[in-house]
Each structure stands twice: as C-alpha cells, then as structure tokens.
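A single protein chain has been removed from this complex, and every other one stays in its place.
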Amino acid sequence: MSDPGILNVAGVGADALDGPRGPKPRRRFSRRNIFIYGTLIVVALYYLLPLWVMVVTSLKGMPEIRLGNIFAPPVEITFQPWVKAWAEACTGLNCDGLSRGFWNSVRITVPSVILSILIASVNGYALANWRFKGADVFFTILIFGAFIPYQVMLYPIVIILREIGLYGSLTGLVLVHSVFGMPILTLLFRNYFTSLPEELFKAARVDGAGFWQIYFQIMLPMSLPIFVVAMILQVTGIWNDFLFGVVYTKPDLYPMTVQLNNIVNSVQGVKEYNVNMAATLLTGLVPLVIYFISGKLFVRGIAAGAVKG
Amino acid sequence: MAAARPLGLFRNINAKIAAIPMVLTALVVFTGGTIWTVVYSFTNSKLLPREKFVGFQQYERLWGTERWNVAIENLLIYGACMVVFSLVIGFVLAALLDQKIRFENTFRTILLYPFALSFIVTGLVWQWLLNPDFGIQSVIRALGWESFDFDPLYNADIVIYGVLIAGLWQGTGLVMCLMLAGLRGIDQEIWKAARVDGIPMWKTYIFIVIPMIRPVFITTLVIIASGIVRLYDLIVAQTGGGPGIASDVPAKYVYDYMFQGQNLGQGFAASTMMLLAVLVVIIPWAYLEFGGKKRV
Partner (left out) sequence: MEHSIEIKHLDLSFGAVKVLQDLNLDVKQGEFLVLLGSSGCGKSTLLNCIAGLLDVTDGQIWIGGENVTWEEPSKRGIGMVFQSYALYPQMTVRGNLSFGLKNAGVSKAEIAERVNRAAQVLQIEPLLDRKPSALSGGQRQRVAIGRALVRDVDVFLFDEPLSNLDAKLRADLRVEIKQLHATLGNTMIYVTHDQIEAMTLADRIAIMKGGAVMQLDAPNAIYNRPANKYVAEFIGSPTMNFFEGEVQGGNFLSGELAIPLEGYAWQGGAVDGAAWLGIRPEHIASGEVAAHKPFQAEATVELVEPLGSDTLLRCDVAGRHVWVRIDGQTEIAPGAPLSLGFSPERAHLFEKTNETRL
C-alpha cells in the first residue's frame, strides 16, 4: 500500500504542473503511525522486560537485590551467581550445580532428536510416496494421538518401560521423546514429501530405484531445509520438556529443566534470587540461541507444525 | 496409485517396515495406553494397578474432592481468558505487523521469543517479577504509591490470573505468528478491491478478512485449547499449585495422585476426565475440518 515517510522530492526540469503532484504528502508522525509503532514498541518492551530482569538480576549481588529495584541495571556487576548456578547450586544433597542437568539434557536431546527425525522422515516418506493399505488409518490415529493429554498415557508407558527394563534410564526417556515427537514430525515430513513433484518419484521408479535408494539419493538431498526445521522443533521441544523428564528418569539423570525447578523452588536455605535467575537464564539459553540464530526457519517450523496439526 | 493394485503382505514391504514405529506408537502407546488408563480408572488401584473393579467410585470421589473442583475451576478460568485474550491480542498484533511496517522482523522476533522458552523458565521469571517483596509491587510502592497491591502469587483468589499473565506472555507470540501467516495468505487484490469500494480498513478486517481466515482461527483455537488442557509445567514452576491448592490444575492433580499420592485409581479417573475434555474440543473440530469437506 502506501509507503510512509518518503517525502516528495520534486523533479526538476518537468514543465510546471499546478496542484497536487507526486506522492500524497504524509507526515512521518501521522496519527496512524504513532498508533501502530507506539503500540508495537510498548508491547515489545513488555515482552523484553522479563529477559531484561533475568539478566540484570543474575548480575547483581544479593545485598543490591534486597535494597534495589529489580528493573535497575546492576551497580556492581558480578558473575558469581552464574558460577554458582553452574557449578555449586544444590538440589537435595547434590551440590554440583546445573552443569549436571545440562549434560543430562544434552545426553537426552541429541539421541532423541536423531532417532525421532530418522523414524519420522522415513515414515513420512513411506506415507507420501509408498502408500499401502491401512497406512492412513494408523496415520489418523497418530495425529489424533497428538491431542490426547499426556497424562492419559503416562502410566501405561511406565509399565511398558519397566517391562523392557528401561524405566528410569536415559534410553527410556529417549524412546518416549521419539514416540511423542512422531505425530508432528511425521506430519511435517509427509506434507513436505507430498509437496515434492510426484514425477520425480515416478521417474526414479521407472529407472529401477528402490525404496531406500530413492529415499537416500533423491529425497534426502532435496529435503535439507525441512530437516533443519524438524531439528529446531525437536531440540527446543525436548530441551524444554519437564513432565517426561520428571516421570521417566531418576534424580541423578534429571534433565536441566527439572533440576532448575528443584533448585529454584527448593524450600531449604536462603533464597538466592541472583543464582536462581542465572540458573533460569542458563536453562533458557539453548533454545534462545537456536531461536535467534534460526529466525525464519523457527517460524516456519511452528507454522508448518501448528497450522496443519 | 499403489493402493489400487493387488495386495499382499509383501507388497511395499520396505514401506511397511518403515511404518512399524508409527504402527506401534499408534496402536500400543496411543490407543492401547488410552484404553488401559480408561479401563483402570474403574478399579481401586492404589500403589500398583490391580483389577478390582469398583464402577464409578473413583469418579464420584474425584468430583467430591475440593481439590479437583478447584483444579477444574482454575482450568476453566485460565482457559477462557487464555483463548479470548491470546486470540484478540494475537490478532491485533498480527494486524499491526501486517501494515507494511519497518522493523517487522525485529518486532516479530521479540514477540515470539518467549515461545522458544520452557514453561519452567517462564514460570520462574514471572514468579520473580510477581514477587511482592522485590518485584513489580515493591517497585511501584517505592515510586510512592504505598498502597499499591499486586501479589497474585500469594493471593488465593487471583493466583490463577498471575499464571495467566505468564501464559499469555509465552503463548501470544505463537498466535500472532499463525494469524500473520493467515493474513499473508489473503489475496492482495481483495485489499485493493476494498479500497476501490471505499471500505475503511477496520471494516475490511471485520467483515471481509476475519471471515476469510476463519480456518486459521479455528486451528489456532484447537492448538491453544490442547495447550490449555496440558497446563502443568507452568504451574509447577510458578506457584507449585499454591498458595495451598489455590492454583491447582487437572494435570497436576493427575501427576500428584499417580506418582506421589500412591492413589493410581484417582489419577486414572482424573486423566480420563482430561481426555474427555479434549474430545469435546477435538471431535467437533475434526468434524468441521474433515467431515464437513464433503458437503462444501
């Protein structure tokens, strides 16, 4: 539509034209612009506020927090709370900080992401290009499953994991993440592979390529973006998980989110808000970094996942 | 194509092998697990599941428990407010971002970043911000408004609204993003036609654009709703269900009875009620989305 803010630079040399000419004059600070940008700036500040408070609180000493204003920048910057949160904070009897949870989360997230994407991509490819009888029924159940509250399936999974001897282990939690990542990822891959030209697949079959050959040599090289989207979706999703972590692992193996909650909400000892905020920031850092780096792909991931889901 | 040709177990054998995880998940975990829980909700399982059926006893007890009723009431308040506010705010923000503004990407990035965070992180930040001794209340009092009262996390009557603030902060960005995608899908010529017709912008939004992106609204609604029913982590981190049981929600009730209260039967009954609530949302939606297509 209109392009605000560009002022008319009258052309020189054109013969005289009376009356209005060129772009309609608009004030840079029209009421419309003030309203739009004003609202957006206020909302953006509101959204940034918690991040700001987290950062400044984590850099203050406890005396300054007790006396000062949580929005004020630190008078004296200290990194002690970060060190303490990472290496010394206590959960129960353990006092080795969030680092334990961080590495647990890494050990959970990496294999879960690989396994779930592997399963879902092959499955999505099979659903898109090699449709067999009954496939749609299972797929429909799978998609509906995505809406069933996890609480309904929590205990049966405990039983299954106990039966196969994986209850309380990281492997068990990896399996759980792969299972619950399946609906959204399968949908994502199925839709993507369906959107690729079918002729490509037909041509490969005419050339005699089989199921795996087509997958590895034709589909995979064409699907890098969707794999990245799936990865972003899964890394943030699994990293941020709390419920499965607390249900299916033991305290030693708790992921970062569970440990963070235990540190901050522990009732023992003096509350160290700066350490708490440093720990909170540390936990949020991984998804935040992924988010700010991936930008549009992240948006694409949630749009693809959410709109169609 | 392939499905129409003669069948056999070994046709498409590779595709079937590839689908084994999906079949197992769909049948064993999703279907089997759900049925198992529903069936065992009619037993008096305590520490371990057992097959002594007691009819609707667990459900009677459930609805007779004050804590469950508080949880349901909280979920209804939180859910209703969440749906209304996140849809309205999300749409307005999307409409503002759709005005060909500068720094659109910056604004969008800022509005969406909370969505990348864990509910635990969100809950803890807002617990800190709403801390009456150090947070917003104390800052405003320090500015001279001594009688300013804003401590939702310590006031049983309004604690759920404290949670709502955090929930909206985290979730509105997603709604905004979905709405923006919907708005971007509108044919630009519709806007031109409306301008030639002399229809003011707000009228174009209300009478033309919103009806056009109704499917986006419905999908967004389903996503928000299924998120609301799952509300758990946020409560655990922000209030721990307190003060007392004032901010309890069904998901937390289920977890506590299953894994801490050693009363599996109650947990099963409560989770079955959650399933029922979801079905009430999902079935009409699925009918509209997939069943209705044949008639249009």
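Just so it is clear, A and B label the chains in written order, and each chain counts residues from 1 on its own.
Keep in mind that, in the parts below, contacts are C-beta pairs under 8 Å (C-beta built on N, C-alpha and C of every residue); 3 or more make two chains touch, one makes a residue touch a chain.
Note that the structure is predicted; figures quoted are calculated from it, not measured.
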item: Where the missing chain makes contact, among the chains that are shown; value: A, B
item: Option from B:77, B:139, B:199 or B:221 whose C-beta touches the chain left out; value: B:199
item: Absent-chain contact - pick from B:24, B:140, B:208 or B:286; value: B:208
item: Contact set of subunit A toward the excluded chain (per top definition); value: 1-3, 8-11, 14-15, 17-25
item: Touch residues of subunit B, complete complex, unshown partner; value: 187, 189-190, 192-193, 195-200, 203, 207-208, 211-212, 296
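Rule of thumb we're sticking to: only the chains that are shown with their structure count from here on.
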item: Touching residues (chain side subunit B, partner subunit A) in the complex; value: 1-3, 7, 11-12, 14-16, 18-19, 21-23, 25-34, 36-38, 40, 49, 93, 96-97, 99-101, 105, 107-122, 124-129, 131, 134-135, 138-139, 142, 169, 173-174, 177-178, 181, 191, 216, 219-220, 222-223, 226, 229-230, 232-233, 236-237, 240, 250-251, 254-255, 258-259, 264, 267-268, 270-272, 274-275, 278, 282, 286
item: Complex contacts: residues of subunit A adjacent to subunit B; value: 1, 3, 36-37, 39-40, 43-44, 46-51, 53-54, 57, 65-66, 69-71, 119, 122-123, 125-127, 130-133, 135, 138-139, 141-142, 144-145, 147-157, 159-160, 178-179, 182, 186, 210-212, 236, 239-243, 247, 257, 260-261, 264-265, 273, 276-277, 280, 283-284, 287-288, 290-292, 295, 298-299, 302-303, 306-307, 309
